[in-house]
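Note that one protein chain of the assembly has been removed; the remaining protein chains are unaltered in position.
Our next item is chain A:
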Amino acid sequence: MRLDGRRRGGTERGGVISSEAATAEGRVEVRDLTKTFGSVTAVDSLSFTVEPGQVTGFLGPNGAGKTTTLRMALGLITPDRGTATIGGTPYAALPRPATRVGAVLETAFHPGRSGRDHLRVYCRAAGLPTRRADDVLAQVGLTPAGGRRAGGYSLGMRQRLGLATALLGDPRVLVLDEPANGLDPEGIQWLRGFLRHLAHDQGRTVLVSSHLLAEVEQTADRVVIVGAGKLVREGSLAELRDESAGTVLVRTPASAQLAAALTGAGAAVESTAPDALTVTGMTTEQVGAHAFSAGVELHELRARTTGLEEVYFRLTSGAEQYAATGGGAS
């Protein structure tokens, strides 16, 4: 599973890279990117930073602008405004981009060409030795199918071929657009482990997009969430998890009295029914203590974990609403 690091002199591989220079080299910075297709603003003043050594999930519902953003970062689409840099340099200005950045976008190959020949084409174009084709085939577990026409590959095999293409130049930065599409549960499991290994053990930058939080939840350390082309949230998954905790449900006949007491103590209280309250910012113990000292009778007291998925949905559904009403109320 270890990648071949011999060709890049001096750079330590296989261990966590900690030096400042190495970190800067693997940093992806998106600044103020904007792209309009006709009347659709696909990406709108988007800025975020992706650091090496972590898996960053790039999340957003369908049509949020993820693919457009990644293609702009890779020099395939010219932005209307803004910049994207890899280690401080725009992709198109990198001297040997295949050795710096590997990208898995939609699966693209000539159906009549074998997987191995497909890889050899890009070895030649990138000035890499053609034996790299066999290396990466082995890395993604495609060696037995390497000589077959790629047109006959299953969806999962195509995804693996795409990943193999991205790995040809042993790049420090990996960008993947919905790589789990078409993978079976075993394949998804494998991909998760593979991406974590590349980021955590080898210190690479891994940016992986998805429209499903569940898909990156077990892989990503950080998430960048977009909706309608705009940044909705950028932060660690742990932060997002904190946000999803801390809701307490209370049922009480004296709801107004308890609400006043809790609000006075700094909690956010929402009345969901005549006898029910939803409390944010307090644990069940704290709510119980306040109810006791206020002399309020409780019929139910329980913590409700909203779940990450719900937080993600709440964050992005606002953006969808925004998109649907064309900039009206949100």
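Heads up, the rule we're going with is that a contact is a pair of C-beta atoms (placed from the backbone, for glycine too) under 8 Å apart; a residue touches a chain by one contact, two chains touch by 3 or more; residues count from 1.
Keep this in mind: contacts and distances are computed from a predicted model.
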item	value
Protein name (UniProt record) of the chain left out of view, among "Carbon monoxide dehydrogenase large chain", "Menaquinol:cytochrome c reductase iron-sulfur subunit", "Molybdopterin-dependent oxidoreductase" or "ABC-2 family transporter protein"	"ABC-2 family transporter protein"
From A:40, A:108, A:138 or A:256, residue that would touch the chain that is not displayed	A:108
Contacting the left-out chain in the complete assembly, out of A:28, A:50 or A:74	A:74
Contact residue for the chain not shown (choose from A:54, A:165, A:219 or A:247)	A:165
Residue among A:97, A:203 or A:227 that touches the chain left out of view	A:97
Interface with the unshown chain - residue positions in chain A	71, 74-78, 91-94, 97-98, 103, 105-106, 108-114, 117-118, 120-122, 124-127, 165
